[in-house]
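A protein chain is absent from this complex, but the other protein chains hold their places.
For chain A:
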Amino acid sequence: MADIQQLKDIVTQVRRDIVRQVHAVNSGHPGGSLGCAEFIVTLYNEIMDHNPDFSMDGVNEDLFFLSNGHISPVYYSVLARAGYFPVEELNTFRKLNTRLQGHPTTHEGLPGIRIASGSLGQGMSVAIGAALAKKLNNDDKTVFSLHGDGELQEGQIWEAAMYASANHVDNLIATIDVNGQQIDGSTDAVLSLGDLKNKFEAFGWEVLTIEKGNDIEAVVNGVREAISLSRKRKPICILLHTEMGNGVDFMMGSHKWHGVAPNDEQLESALAQNPETLGDY
């Protein structure tokens, strides 16, 4: 088990990896990636029982599905730092012939990825299927998924939400990245999501909220609590409140950095705010 300082060090390095990947190709999604760094680092370094010696079926392992695939930079960084593939490969992000496609895919055989995502709204269904397969296999491990809050505007999410509670998919913990932002502006301005806690509860889910989604301790405790609530005939939803662009001051508090790369000067500033901890690739 990692201690909190070790997790914080990984997060700082992951932030560097995110901005460097996006800067190198002047393309990608830094805002949501930075916002979810604490959560994904926590899953892979503190919570999940997983094997970097990757097998697609992942039997007897905890599984993670990233439904909002555009935050691939954080996912790639965490997987590389966890040993799924060489960290130097982060240099190939979004470049021709890379395994690190703009949005995650199994098509190029990148270890750690079990489904393509990016076209939004599909990951909860996939996570349910994987959770059902675990039940059939008498595999008692947990399936985690992550979704953007804007992504909840897709109807398929609610088909999946209805199915998971009706069928007691209680080995599933679906986390919503509640950062209140999407490409065109705030979620309230684009299409208000209303009261998400009430919505998921009305759909039959157990809902818990992590108010400080960028605080490692709060995330660790929140996810542990979610696991303790699982296997009680209800799927679990975590409403993870994060700040888009967290850890890079000029990216925080705005939807502007959803899909925009920093220039050279901005990169320098972002890196200065996040000193190297584990070594750059």
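Just so we're on the same page, a contact is a pair of C-beta atoms (placed from the backbone, for glycine too) under 8 Å apart; a residue touches a chain by one contact, two chains touch by 3 or more; residues count from 1.
Going forward, contacts and distances are computed from a predicted model.
Only one chain is not pictured, and the protein name UniProt records for it, out of "SWIM zinc finger", "Carbon monoxide dehydrogenase", "Aspartyl/glutamyl-tRNA(Asn/Gln) amidotransferase subunit B" or "Transketolase C-terminal section", is "Transketolase C-terminal section". Note that of A:I47, A:V78 or A:A130, the residue touching the chain absent from this view is A:A130. Among A:N51, A:S119, A:S192 or A:S228, only A:S119 touches the chain left out of the display. Residue in contact with the omitted chain (choice from A:P30, A:G58 or A:G112): A:G58. For the chain left out of this panel, the touching residue among A:Q5, A:T106 or A:N198 is A:T106.
Contact between chain A and the unshown chain involves residues 56-59, 63, 65, 105-107, 114-119, 121-134, 136-137, 139, 155-156, 159-160, 162-163, 166-167.
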